[in-house]
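Structure incoming, see below.
Removed from the display is one protein chain of the complex; every other protein chain stays in position.
Chain lettering (A and B) follows the sequence in which the chains are written, and residue indices restart at 1 in each chain.
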Amino acid sequence: MFDFLAPATAEFLVELLITFVKVVLIVFVFVMGVASAMTLLGDRKQSAKIQNRVGPNRAMLFGLPFTRILGIPHFIADGIKMILKENTVPDGAHKGLHLLAPALVFAPSLIGWAGVPFMDFYCTGSITVDPNTYREICAVGPNGEPGVWRNYFQIMNFNAGLLFAFAIAAVSVYGAAIAGWASNSKFSLLGGLRSSAQMISYEVSMGLCLAGVLMIFGTLDLNEMARQQGYLLWGWLPMWGIVVQPLGFFLFFLAGMAETKRAPFDVPEGESEIVAGYITEYSSMKFGIMQLGEYVAVVFISALIAILFLGAWQVPFLFGDGFHFPGMETIEIPYIVVIVLRIGSMLFKILFLVWLQFMMRWTLPRFRYDQIMVLGWKILLPLALANLVVTAFIAAIL
Amino acid sequence: MSAKKTENTVVVRKVVRRKMNFAERTYIPEFAKGLAVTMRQFFKNSQPNVEKRDTFTRMYPEEKTVYPDRYRGHHRLMLRDDGQVRCVACMCCSTVCPANCIHITAAEHDDISIEKYPSVFVIDELRCIMCGLCVDACPCDAIRMDSGEHIQPFGERGEAFLNRDLLMSKGSLSMAVQGGENG
Partner (left out) sequence: MAKAIIDGTEIEVDKGTSILRAAADAGHEIPHFCYHPALSSPANCRMCLVEVEGMPKLMPSCYTQVSDNMVVHTKSERVIKAQKAVLEFILINHPVDCPICDQAGECKLQDYYIDYDTQDSRLRSQKQNKVKAHAIGPEVVYDGERCILCTRCIRFCEEVTETAELTVVERGDRAEIRTFPGKSLDNDYSVCVTDICPVGALTARDFRFKTRVWLLTSTESVCTGCSQGCNIHLDHFRNEAQRYRPRFNAEVNDYWMCDSGRLSYKELHADRLLAPVINGAEANWYEVCRNTANKLTKAVEAEKNIAFVVSPQASCEDLLIAKRFTDEVLKTDSLYLGGKAAGKADGFLRQADNNPNRRGMEAVFQDRAFKPFSDLIEEIKSQKVDVLYMMGSHVPVDADSRAEFLNALSNVELFILQTPTQGDLSEMSNISLPSCTHAEKSGTFVNFDGIAQVFQQAFAPKDGALADGEILTRIAKRMDVDFGYKNLSEIQDTMFNIPEPPPAEVAEETQTEPSAE
């Protein structure tokens, strides 16, 4: 029946299994488990620390006081509360779209992770590094077979990864807009409109910043981009995005924060003006999904910034066979340690950026809506354009 | 228009605000300063030594506040030397009570030297505003609020009506002479 699959079946099934494991590890364990929990924790405990408070610390599991640690039982309780609460749909709301909107907010922020590399391809053979170009070469396998690159640390590797991530991120604007429109509430509608206007405005600048990065690296493949950021400029400076595109990094970071609709750019929610914006009429787990979607979006934006500007999984001067500090001899390191260091580096960068975003969130008061528009159109856009022109000019000369 | 202008007698005071310089208008240095403040607090309050943190929160049930000596807490009814209630039901406390929370029913005591005592003495703690006027009004040192306990929360309304025996169980002997110095 599946004869046409026969030659590839074994290999295909293994491939399928590996992909499945990757999806589970990345999406469920890292994104939803670790990153979201850390984000929740950051949201509550980090703000508490900044504001000289203690934060939640009373709830415990099964009456055991030691489970109070970091107030984590509060988050579990929150989740249980969300699930158990009554799911209300306002009178006159469009029931189908009202139900669809949380999915449209949540799904893109998860799908985007398909292209995010947590490590370079895995080399089945022995790895060597070209001392002149620092290119990693997968030479001979342990049993003499030729070395093969295998994709174990990225769910899906394709050469338009950046476009994919960017496109998927842009889809979530539909979720907010539909949520606002389908709720049959003035507050929700205003929130939805604000949210779409804000996201579209900042996507323009974001796109232009990406164009600058594209010109430097000449590829849309996220893993290839990451790999190129390991190269050394003038023999000693890692060619990270932040080094070659400092203004781009700054603009992208700002626009990315605005994209996530969180303070100080949280006018779509603006509780002092429009209750809770487009999530006003959501309750129960639908509300929970909306919130979770926002948290995941924060983590996703951090991942994108880390890939584009902070060298993704790169550790400075660390290559496949060890550290190559300029002007020093190579420090040999086993390949397995290199892998662990690189994955750790990626995770650390993502969490650091999340932490930094929260720091900024609790530092700044909310911008007025006109200030957000001015920032987006009058400041970020011209700067991004100028950045693009200058980058293009330099790229043409070199 | 001009006529209106002359009629307008409102004195407009113009508030001159300091102009922001370029660095301030770029927002970046000021933002960095703000970020420095939040960062400092974050790390200060994250250090393992709790004493050096800036948080003032007290971990209540484990770490109790010591009330000052004059804290007005749970009411109590003081006792005579033989353990009977000191109160003579003069109703000074219920008269002075601004919340009308003290209810006393006087009765004839078998002992002729005591003559009058409260057969019912109920304090509605839900109404009580803890002003302490009842203590000031008492001529017999019979009611006090120096138990040092605060009022516990009540499960139901009826529990808030503290009766005489409960108030007496918190009581003790008084140093004052019953009936005054020359009594």
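The rule is short, and it goes like this: contacts are C-beta pairs under 8 Å (C-beta built on N, C-alpha and C of every residue); 3 or more make two chains touch, one makes a residue touch a chain.
Predicted, not measured: the structure shown is a model, and the values here were computed from it.
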>> Using the touch definition from the header, name the shown chains in contact with the chain that isn't displayed.
In response: B
> Thinking of the whole complex, not just what is shown, which of B:35, B:106, B:130 or B:151 touches the missing chain?
Replying inline: B:106
> Pick from B:40, B:116 or B:150: which residue touches the chain that isn't shown?
Replying inline: B:116
> Which one, B:26, B:47, B:95 or B:163, makes contact with the chain that was left out?
Replying inline: B:95
>> I need the residue numbers on chain B that touch the omitted chain, in ascending order.
In response: 88-92, 95, 106-108, 112-113, 115-116, 139-140, 179-180, 182-183
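As a working rule, only the chains that are shown with their structure count from here on.
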>> Centroid of chain A to centroid of chain B, CA atoms only: how many Å?
In response: 51
> What residues of chain A sit close enough to touch chain B in their complex?
Replying inline: 46, 48-54, 359-360, 362-364
> Which of the residues in chain B come into contact with chain A in the complex?
Replying inline: 31, 34-35, 37-39, 41-42, 45-46, 54-57, 59
